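The complex appears here without one of its protein chains, the remainder shown in place.
Up next is chain A:
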Amino acid sequence: MGQRPEADVITLTLPARAEYVSIARLTVSGIANRMGFPYEDIEDIKLAVAEACTNVVEHAYDCPQGNDQLRLSCWLLADRLVVEVRDKGKGLPLEDRQEAPAPIRPDVDIDEVREGGLGLYLIHSVMDEVQVSSNDGVTVTMTKYLQRDEVSCDDRAVSEA
């Protein structure tokens, strides 16, 4: 990762198994809450991180072993939160490289819909910036900006006016 000055960094390494995805979710929820993100943004960040971790759990490793891991890294900057989810698996499946992430189209037959194709689309939908790289495993880097022009903490009680 390149330099990100003046950031606090929190890193967590988890077994790449489904039961630990909620740990990643709760961790970023706590971090985003501490940074002052509003409720909706916190929920979006939780969702995006869970989707990235679920992709690792379901696709990264061909023969899942107990010691396969994913690494969650968070950079806490003044104006944004950057979250990276990284694995050491086999890289992106071919169909995910070829297809742009997209929602389920209303005119498409349900049989044509891929059950697992929505994770990346959701990440792109709810985060401000997303970068996916496949090199010695997959790294998903996601950024959410703090909206500083909204109400500050001190003003919140009187914001009704």
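Please note the rule applied: a residue touches a chain if its C-beta (ideal position, glycine included) is under 8 Å from a C-beta of that chain, and two chains touch if they have at least 3 such contacts; residues count from 1.
The working rule: contacts and distances are computed from a predicted model.
Engineer: Which name from "ABC transmembrane type-1 domain-containing protein", "Monovalent cation/H+ antiporter subunit E", "Anti-sigma factor antagonist" or "ATP synthase gamma chain" does UniProt give the chain that's left off?
Structural biologist: Hidden chain identified via UniProt as "Anti-sigma factor antagonist".
Engineer: Write the list of chain A residues that the hidden chain touches.
Structural biologist: 18-19, 21-22, 25, 43, 46-47, 50-51, 53-54, 57-58, 103-106, 110-111, 113, 115-116, 118-119, 121-122, 125-126
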